[in-house]
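I'd like to ask you about the structure that follows.
Left out: one protein chain. Kept in place: all the others.
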Amino acid sequence: MNIYQEELLDHYENPSNYGTLPKPDISHEEDNPLCGDRIRIDLVVEDDTIREIRFCGHGCTISQAAASMLTEEIEGKTLAEVKKLTRDDILDMIGIPLGPVRVKCALLALKVLKAGAYGVQGWPGEEDE
Amino acid sequence: MNIYQEELLDHYENPSNYGTLPKPDISHEEDNPLCGDRIRIDLVVEDDTIREIRFCGHGCTISQAAASMLTEEIEGKTLAEVKKLTRDDILDMIGIPLGPVRVKCALLALKVLKAGAYGVQGWPGEEDE
Amino acid sequence: MPTANFRPLDVEAIRKDFPIFASTPPLAFLDSASSTQTPHPVVEAMDRYYDTYRSNIHRGIYRISEEATEQYERARQKVAKLINAQRSRQIIFTRNTTESINLVAYSWGSANIREGDEIVLTVLEHHSNLVPWQLLAQRTGATLRFLEMTDEGLLDFTQLRDLLTEKTKLVALTHVSNVLGTITPLQSIIETAHAAGAKVVVDAAQSVPHFRVDVQQLDCDFLAFSGHKMCGPTGVGVLYGKLELLQEMPPFLGGGSMIRAVERDVSTYADLPAKFEAGTPSIAEAIGLGHAVDYLTHAGLEAIHVHEQELLKYAHLRLQDIEGITLYGPAPHQKAGVIAFNIAGIHPHDIAGILDTQGVAIRAGHHCAQPLMHKLGVIATARASFYLYNTTEDVERLCDGLRKAQTLMTRTKGHEKPRRNR
Partner (left out) sequence: MPTANFRPLDVEAIRKDFPIFASTPPLAFLDSASSTQTPHPVVEAMDRYYDTYRSNIHRGIYRISEEATEQYERARQKVAKLINAQRSRQIIFTRNTTESINLVAYSWGSANIREGDEIVLTVLEHHSNLVPWQLLAQRTGATLRFLEMTDEGLLDFTQLRDLLTEKTKLVALTHVSNVLGTITPLQSIIETAHAAGAKVVVDAAQSVPHFRVDVQQLDCDFLAFSGHKMCGPTGVGVLYGKLELLQEMPPFLGGGSMIRAVERDVSTYADLPAKFEAGTPSIAEAIGLGHAVDYLTHAGLEAIHVHEQELLKYAHLRLQDIEGITLYGPAPHQKAGVIAFNIAGIHPHDIAGILDTQGVAIRAGHHCAQPLMHKLGVIATARASFYLYNTTEDVERLCDGLRKAQTLMTRTKGHEKPRRNR
């Protein structure tokens, strides 16, 4: 199986929800220190529910496609639901096996989203393994 | 061949020139940081020639016997001759093969003697290898 | 005697994993407290790395580098599990116990120790858990204080409360003395130290390899040990720390992998454990250590401890028969598998040298514990230490060798040669 399969390339070339929001309730940005991939996520939240979402940034196919897929997934979800998302949920979305370095690319968007959802101070940090 | 051969044990049990001198011209003391063996050498020097010599200290057979042999060797020699003594001269006196740790024991007396003969400041230090 | 629910060691089978014991007669290796032998599966795991997936970790986007990264991180998980750390990111790979302790002294120490502060050590400490604190004290103006020991070689716990004041910021002590074998009452000391507001660094170089150590149960703040003393390779050690402490600490070594973003004048630092692992780490060695953990876990740390206890008791019994011997340290049940001793009239170096000719390897010297030597009033001792591969046969050969040394070294008693006397 080739890791550059259609689905991923689609999201990479034509990302969903790409851009920024003028008045986000939550906005957070991080990069992957190993490679410099960067993602920012803006959210408009009403009644603890995500009403609008945009991401922007740069990086490889995996990091950008994962961000695109994630934004599709969580629109309309509550913050509580977002906090429950796990690394495996993302890897399932990606749908192809990834080595440890590319896993970090894949998880960058989730990391940004969670740090935003919890507030960076309250964030419990990446799960161990 | 057993390393605890007669000659060494003789010197260990009945060392030559053991003791101290009341008015040494040169007196120097050092220990082997690896094991705590310690040797002090006192010299009376006239016309650059060693007239009297004593050593004292504590340690294993090798370090103490080497000191005893060395004092026998250099009595009556000039300081210039002492400065020319090499590690191999000592190992020849000992006459049996030694591993690197015990070599340090064997050479302790020479180290003390040379540091004394050169004056500790002017001493060029142990030879490499 | 083994009564609990564990499998006793199959020492015969274990010895087959160590090629060094294949000669006849086999080497009686009684210096594991210095560095242990390394079993075949550990060496093989490292060879596999070198032969089939040799590469750097963390940044490689190719198969062998991903494999190396996975194996390296798996080793970290194994070590975390061994000492029951909550998170594997609390495990920092270093070179050895010494570097682990220096890391704490430089990073935590520089951030937390001020002039006038006190650091409490014990008289049992190895130089590696003493000199780093001396250097820290010199840098900061802090003072070192020492917990003494009783005549039996046990820590004088009663003194501890007097030593701990509001100035005490840190207690650094060994779990097991590498000379006397003394097992220190760590749990009570840590509780007492914490009650006084001090952090506790544990030198576990001689404990983690030999019995089960649980950092959560102990509640220690830092714990350090070495791979080469636990069937692992040289070149890798471990620092465990509490998560909040490690997170707050400033970096120690700067360089690749420990950064988040580098500008010309300032950098931000990576998350744990990367923050403390600057540069290319000991990759093969960490992988080897992971397999050593597997090896020890498979043999069973309870079984290893019981086996060592039996050897220790046996050795105490047999050694007491040797004329002129002094055994240092507490009774067998209060200590780990280490016996320091001296024999009247024979320098410990000579003991070791003669034993070597008999195929028996022991250590002689100050064992990097000079303050303890001063306390014992000796310059050096001989020391025999045990591990899972040792047998009562090794003990017998030690005793035979010691008798031989006595015969040799006393053969000329009374034949003084006046020629040498002045």
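Remarks
Order of writing sets the labels: A, B and C. Residues in every chain begin at 1.
What we mean here is this: a residue touches a chain if its C-beta (ideal position, glycine included) is under 8 Å from a C-beta of that chain, and two chains touch if they have at least 3 such contacts.
Just so you know, these numbers come straight off a predicted model, no measurement behind them.
Contacts of the undrawn chain with the visible chains, over the full complex, involve A, B, C. Within the full complex, the residue among C:207, C:226, C:309 or C:381 touching the omitted chain is C:226. Residue positions on subunit A in contact with the hidden chain: 2-4, 9-11, 13-19, 34-38, 58-63, 68, 102, 105, in rising order. The chain not shown here touches subunit C at positions 19-20, 27, 31, 34-35, 37-38, 40, 42-43, 46-47, 50-56, 59-65, 95-99, 101-102, 105-106, 126-128, 130-135, 137, 144, 146, 226, 228, 233-237, 251, 253-259, 261-267, 278-285, 349, 352-353, 355-356, 360-365, 368, 370-371. The missing chain lies against subunit B, touching residues 31, 33-35, 99-102, 125-126, 128-129.
We adopt the following convention: only the chains that are shown with their structure count from here on.
Top-ranked chain pair, ordered by C-beta pairs in contact, is B-C.
Relative to subunit C, the chain whose mean Cα position lies farthest away is A.
Chain geometry summary: the mean Cα position of subunit A and that of subunit B are 74 Å apart. Look at where the CA atoms of subunit A average out and do the same for subunit C: the two points lie 44 Å apart. In whole angstrom, the spacing between the mean C-alpha positions of subunit B and subunit C is 36.
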